[in-house]
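Note that this complex is displayed minus one protein chain, with the remaining chains in position.
Moving on, here comes chain A:
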């Protein structure tokens, strides 16, 4: 045995090591493959030996070979052997090999579970580290499930080196095993504040990665990240956080408002370009998210644009690139700010760097206007000519088309010019985008009627020169344009100048070399053209000529009949038969033109691409229901019916074609037209030209659109779009002069150029009238199409599984699978998670070092955690995190110090405008009031979220709360808003909120405009009572109304807030009031009024105030509270939901909950304590209350009774 080992050791001396292998490969450049296969044979021998060192060496070489592209999966088992070596050196080699070559299909991977678990718990941090690194590359769902708990334990390891790796790998675990996300999340969140910067960075990294995919689940972490952002100095972390905020702001504009200031500061202060850049990016994201609400951030936009310009002008190409990239984001919402830098961007088009040119191109898209479109496209066309390499040229091509066609051709004033551009683009050889050009030609020709004549003339020229286009290879993508050209010439053949000539061009033998689908279109349109020529000839009584055309068809069509393409063949045979039939009839002297043209009567209208999808399913139709019950699965029937069905279908398809004869077709068409005519949703066109020429004899009656053109229409080669640019300029100049003249005459004449729907052209744009009076035919949509625009998410997205609500408390079932002996650890903590157990262990050594500090941090952490739980509340308080008052831990009677020094008077009209509101809110010291208000604002919007928050507020008091297992019973959405008054113009709903200062209550009224008029000059007047008075602007008398600080366009709702001062709060109050407003519509303005009664319930004087159980106990002991109780029977709702309701509607918070019994606390705006003991029996609830004021208590209880009675 010993001898064998020594022998192995000696053998090893002669083995190649990695360096030898590399050297060998370098020396065998000619026969590398052969050399490597030799080496692999050697390696196979080495792997057979018992000596682990030899094996490790072999595996090390294999890893290298894998990197060169050799499959080493056959050695998977040997790799596992090396992984399980006891020495770190070998282990590392093994894990590296595994990370390179293992994947989910590797079957031996399941053998590694125990080895990895052993390594994870190894006393050596590097063993653990190397296992984590390896695992991060090859983790499978099984491994993730089995090891999730072990890794989670490591997240609290004493060594930061392990912690950071464990934190980071959790992302991979989540991806593979999404169930682990919720149980692990609390600890992950904790790691955001890990003392080690590396761990912290890892945690930020993971959460950012998670949040990027499902941002809404991570909104509640915003306060924590905000704190990190203002405290961290690690640029890497900062960048990640700022990027994350960029993803969060679109979901929560209030967050954006909060961010602007610190980000702006960072932009001004940082010297790191990377950080500056990300700040600018996020500010842009914020501005985008705010752009709808408040346009008042021009300073920020200016700052961004200005910084970006500096980047773009920098000589560093990287900065230039990034500058352009960010600029394109601003462009979407603030095009004007970018447009002023057009010079700079056009300059970038000339850059030698393709990446930069592409970016600049992207920007151009948003910068065009009617004014500069031609100029920009001209510039692009010169680039197209210059461009080397098809990729960039193709990119240019698509961009030109994108730019021109954007928002329904909004910027095109001259479609002749555009057609010329398209025709010029057909000169590009080898482009992949022929179909794009074709699609544009078709679209324009169909939708812009006035341009058809011109388009047809251009297309016929194109067909004439088809050899130029289709000359090169069969694969040449540009020949796609012939598809469009033929179709246009065929469909709009009445505009052709020399139809006979075009017909001949379309029947050339060369055509048969085109791709099948294009030939098919040729064949089809040849007939259309033929029909139209026939018509002309017959009307002109040129029988011979008509027969000659027929003969031409009969002569030429057979070349298509021989086509290998079935489609072409089928159409050609059909048509050939038809033409032969026509020929017979012609020989007999029967007029046929009428009937042949009837084949193509009627007009094709563009249909919106989504039209089919939007057809609503009629009521009562279940598309998923079986029409016939599915046949039973018995084997004998399995195949037969299928085959039968299939056959049938084929037969039908075959029969259908010949059955439909011309007359039938015409009849159907007529019927369809009738139907369309009666359909009010159908966009009717003026009687189609095709139809018209049927009844009017002579060619000269073909409608001709007058185009004032000095360019000869028949350019022998191809038209030059440049000429249009010049012409257009002249035309515009003329127009301007004319307009000026007209303006002098009639100042306030209606604005011109309002031909397109929806778009709001800039002022300068509006001045430019289109060259032709162009009507863009809108795309048809089915009547009563649903306006929904939802884009189905990709069901295969791996990140979908991670779309998990993280704020919901953990259920008992949600535990990570644990190895048996670990179970004990979990039992201890009845609350949310099993977090603290291991945590404590790991923190012990540190505590010794700096016990004091640790404690403080712990304390702070607690506060922070609680704060983080209520995002809305955070969002509504002051931004600088240092200044965020931390009242949460204070018990109810000591929260005076929460009021910052700069406390200001209660804001009167917060809703006046966005900024004011913002500032006012920031100054507000009383957070709980705010919290609830915000909560309620949120209510109608997001049911789920608000529910979550309610549960959150319940937990707010901290440790004493015993949630127990939560019943997962859905609670209907709750709203504190109730109807105030309503008439045909306006609906008012309101909610009352108490504030802990000055005995004031805030009434939030949502005003919703139900009418078609604009409501303005709204004014709210209330008859003050002795007890309750409305706060009015200074200097106004008690009889004055308070103006509502906004107007309401039709269908819009907005919220206004009014403050009332209350003397006594022990009784409910009612106030009468009137809302007066002016309703203005096209017909005129009327003065309207709406009376209402504001009801101040006693509960609305209560504010949610957290209270600790010890403080609560003291309060009850003090004995100076009066008592009262109620009892409500017949309650079926779960206790949890019941409590939630009480918390929500009556502003209580749960102090403690044991089984079906809970103590609750609230405080009135005048400082009355209200304590409740809620007990739930079988189906009844009893509430015992204690309060410093007996009247208040009995009133509150009465109100509560009403609420509970509805449960």
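By our rule, a residue touches a chain if its C-beta (ideal position, glycine included) is under 8 Å from a C-beta of that chain, and two chains touch if they have at least 3 such contacts; residues count from 1.
Definition applied: contacts and distances are computed from a predicted model.
K.L.:
Consult the UniProt record of the chain that does not appear here and report its protein name from "Sorting nexin-5-like", "Phenylalanine--tRNA ligase beta subunit", "Glutaredoxin-C11" or "AP complex subunit sigma".
P.N.:
Looking only at the record, the undisplayed chain corresponds to "AP complex subunit sigma".
K.L.:
Among A:31, A:353 or A:555, which one is in touch with the chain left out?
P.N.:
A:353
K.L.:
Hey, which of A:45, A:89, A:382 or A:984 is the one touching the hidden chain?
P.N.:
A:89
K.L.:
Footprint of the hidden chain on chain A, which residues?
P.N.:
5-6, 8-9, 18-19, 22-23, 26, 50-53, 60, 63-64, 66-71, 85-90, 92-93, 96, 100, 102-104, 124, 126, 129, 132-133, 136-139, 161, 164-165, 168-169, 171-172, 197-198, 201-202, 205-206, 208-209, 212, 235-236, 239-240, 243, 273-274, 277-278, 317-318, 320-322, 352-356, 358
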